[in-house]
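Next up is a structure, given as structure tokens.
For this view, one protein chain was removed and the others were kept in their places.
Labels A and B are assigned to the chains in the order they are written; within every chain, residues are numbered from 1.
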Amino acid sequence: MDLSLLTIEIATVLLAIGVLVIGLLIPREQRFGLGYLVTIGLAIILFVSFGYYGINATAFEGMYYVDDFSIFFKQLILVAAVLVTLAATLYVKKMGTNYGEFFVMTVFAALGMMVLSSAGEFITLYLGLETMTISFYILTGFKKNDSKSAEAGIKYLILGAMSSGILLYGLSLVYGMTGTTVISEVAVKLAEMGSLSPAMVVGMVFLVAGFGFKISAVPFQMWSPDVYEGAPTPVTAFLAVGSKAAAFAALIRVFMIAFPDYSLQWKMLFAALAALTIIIGNLVAIPQTNIKRMLAYSSIAQAGYIMTGVIAANAAGVRGVAFYGMLYVFATIGAFTVVMNFSANTGSDEIRDYAGLARRSPLLAAVLTVCLLSMAGIPPLAGFAGKFYLFSSIVDQGYLWLVIIGLLMSMASVYYYLSVAKVMYMADPVDDSPIVVPAGAKAVLLITMIVTVFLGVYPQPLSVLANLAANSLFF
Amino acid sequence: MIDFALHNAWLIPLLPAIAFLLIFLVFRPLPKVSAFIGITAIFLSFVLAVHVGIGVIQAGDQFVEHPLKQVVTWFEMSGLKIEMGVQIDPTSAMMLFMVSLVALMVNIYSLGYMHGDQAFSRFYAFLALFAMSMLGLVIAPNLLQMFVFWELVGLCSYLLIGFWWHKYSAREAAKKAFITTRTGDFGLLLGILLLQINFGTLDLMTLGEMIPNFQEYTNLSVGGLTAIAAILFLGPIGKSGQFPLHVWLPDAMEGPTPVSALIHAATMVVAGVYLVGRSLILFQTVPGAMAFVAFMGGFTALFAATIAITQTEMKKILAYSTVSQLGYMMLALGAGSLTGGMFHLFTHAFFKSLMFLGAGSVLHAMNNDADIWKYGGLKKKMPITYWTFLIGCLAIAGIFPFAGFFSKDEILLVVKEASHGAQFAGLYTLLFWMATITAALTAFYMFRMFFICFHGEPRDKSFHPHEAPFSMAFPLVVLSIFSIFGGFIGAPWVEHGFGYYVRLGEYHHPSVDWAIIIVSTILALGSIFLAYWIYGKKAVSHEALAQKFAPLYKISFNKYYIDEIYLWLIHNVLDGLGRALWWFDITVVDGIINGIGNAAKILGSILRRVQTGKLQHYALVLFAGVVILVLIMSFADTSSASLSLLGGVR
Partner (left out) sequence: MLTEYSGIPIIIVWAIVFPALILGASKLFHPKNPTPVKLQTYECGLETQGDTWVQFKISYFMYALVFVAFDVETVFLYPWAIKFQSLGLFAIVEMFVFIAILLVGFWYAWKEGALEWM
């Protein structure tokens, strides 16, 4: 048993506990600075994690993977956590209370995601999932005095508990049929059993539903607009990228390693869900007037696009998921950073209040436009390259109809993305006062914008990493 | 240092790019700092380019067959691998040297010329952006990278022509340039796509090996490849101002004069020639395409020269002269000589940018009044401009030993050789005579302008011309040195001259054809004398001449009414077509699009109702979803058609 394989996770735990302890030792008002400590700590862990590429080992007798796939997703989660904690400073300060706990819970959520992306076994997977989700329950309801935040917390708690139950039920059905909880052994046992028993079908559907809740795929998406709107914006950003990416990592590992023989069945299921998710996410985003709700629906649609890579069920598809997941982190966090800084200044999340933002803060307007256009998949930006990878991975597998739906709906999405840009650039501001953006958030805005443009112009570096990740899964 | 430069040639375009970002993002409010950054960056690029050039020369002809190539994969997926990088061979090294030198000179010149302009920093930012794009184009190892930078230089050209955007004519000219060249670019892109589809690669080296044996790799016929070459050639027609897309280039003179010198004389407009040179093997494989290129070039050369004779603005004359000289280069390429085309491109860059900068100096002195008939007697007031301009005129007229003499004779020589070839001999003979006449016309119109502007008495006393400041005079002197001596590198008596490095195929030592030399020199000298006789000595009234040949004069003066024809076509044919399409668009297409849009909106608001905000409804949907999925999965027989309907089964 080589504990050094778990350096990343152990370091994350130590960071969380350390921040908690330091938070106790300094006066309440000064705990605000803990955010920077967390950012730096996570950044160091992110840097260290590059050394773990190419190890491709397992720990705890196959219960825990340390392969390129999990490292890639851990880095994705760490990038998201670094950006969110860096961007959240002003917002958290305005929130008023419990700065320390906010950052500690963020780190714990990240830890849960990491475990989720590395899990090679159902119990471990569930532990990671719950660590992540429980942290998010707390973070979602963090604004205790805000009724919307409290409502979002309760909704997420109850619905999340239900989905956890469904997932757990699914896991136990699979365990019941195969007698093992280790993912790679499930495939062996299933192959011995031959035909697919009805209980396995039910188990598989429950797993789809459980993961579908986390990635907010239609029809398990109902929670996300309300929770995204109510939760503190940094939490929404982290929820939208982190929990989604980690759930995708676990989902890919479970379905591609445990059920490769029944890919025909679950591919059909995912294809139907992906089509529904893309269509409904994009259509309902159109009439939204609150930017957080609009982004929530757009993130539902994005999950639909990412699902197409799962349907491909090969290295090309997984590479597409990894690639898209990473650039989705930058685009989403960029957009939400704009939203959180805007609302920290003006107290509003309504799209019509964004009128004339280009004049009040050119940086915010530019970043939001770039990020939204990247999500829409406009060519010189990263989203285009990502969609290109995803769609091309399924087009030669007979899913042309899904690609066509995806492309049509991408076009539809340009409408609601551009209408935000139109408000920002064309309309006159009601209030001319400039918007103050603190240095940390400014850094995040610049990073997200530069990366989004850079990966669109030159996608190769990320593509190489995504390739490593995908190949380690299929060796 | 040489080794460093050879292996880090990517720095050459990168430095101006950094300068652009610095100026644009940081130093825009500080004009002096901006200029300093711009000049420093291009100077460093120039130093690197010089070292690259030395390295290439030292390597002998090693790089001719095996260029130094460094690429990074830019984008990769199944069956499609796109690279970005640097290809160093004598041709690109020559271009790097030429572009960076002219860009440096223009940057320095602009210090004086643009002094006091409100958007001084913006100007330097655009110059840096242009330098980056042009240098990136020159070193491109594949057609796609070339296309990307090709579009970028087009954008810079658009931005710089319309630099004085408050002038209506500048805005219109910028639009015209952009639209006209875009017309050609469409063909270029199509040609590039066709090459990619048929050959599976856009790499210049690989294409160079595949195309001569194209029947092995593709199922293209000779006609098919000829069509691809012709479509590809549309791009150069637009960019290099060949007939019939030349109309934008004279109008482009609305931009600041340094821009005209850099972009619309020396560098961007030769991109088309460079592209044809780079893909010459494609044209060579199909003789029909070669003849097409040669004819377009030769015709444009003569055509533009006949227009230049009657124009009354310095920059317009120079612009038509540029069009004509570009035609000359195309003609050389069309005759199968990479050496001829590139050599003329090289020398032309120096004397033409020299003359543009000289014209700028004159305009600067004459308060931007463009009419040459108001000038006169500038010789005494502006000696430096006068002498350097004379050098430029002698160079373009092809008088020994100025640079133009060598390159022009080289072209006449290769066209003559082509006329003895197996195919299209008659055409090439015709083109040879057209080129010879063009040479004579060139000498005539250049010295017509020269004598009108600089000799005689000042016609309009209200001007008080003055010599250019040092920052403007210095580039004139440097460029005139190159205009005098630049031709020697390709002179017949040099053992390993220009043609030894820049060539396609085997090296032939340039032969000397005394007949051509004597005839062309006599014609040039005769034309100069004629110009002196009419405009210098005023032995014959030019007005009387114009009266006598009124119809010809009018046609030439009005540029063969090409602009008017286009305008008429646009007004009547295109407009009518546009109206019809507009009707179709508004009623049918928009009806459908709006219908879809409205349907989507309505559907969206209906679906939105499902989102009640009530927890129990959400839970209900969640469980209902699970139940429905279980039902679907239980009853869907895996072998039935329902699965294959959704795909998944190949």
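General remarks:
Assume a residue touches a chain if its C-beta (ideal position, glycine included) is under 8 Å from a C-beta of that chain, and two chains touch if they have at least 3 such contacts.
What you see is a predicted model; the values in this text were computed from it and never measured.
Considering the whole complex, the hidden chain is in touch with A.
Note that of A:Val21, A:Val48, A:Leu400 or A:Ala439, the residue touching the chain absent from this view is A:Val21. Within the full complex, the residue among A:Gly176, A:Pro198, A:Pro434 or A:Pro461 touching the omitted chain is A:Pro198.
In the full complex, chain A touches the hidden chain at residues 17, 20-21, 24, 197-198.
The criterion applied here is as follows: only the chains that are shown with their structure count from here on.
Computed from the mean C-alpha positions, the centre of chain A lies at a distance of 47 Å from the centre of chain B.
Put simply, chain A touches chain B in their complex at residues 154-155, 158-159, 162-163, 166, 196, 198, 201-202, 204-206, 208-209, 212-213, 219-220, 222-223, 225-226, 264-265, 267-269, 271-272, 280, 283-287, 311, 316, 385, 388-389, 392, 397-402, 412, 415, 458-460, 463.
Interface residues of chain B facing chain A in the complex, by the touch rule stated above, are 72-78, 84, 597, 600-601, 603-605, 607-608, 610-611, 613, 615, 617-619, 621-626, 628-630, 632-634, 636, 638, 643, 646-650.
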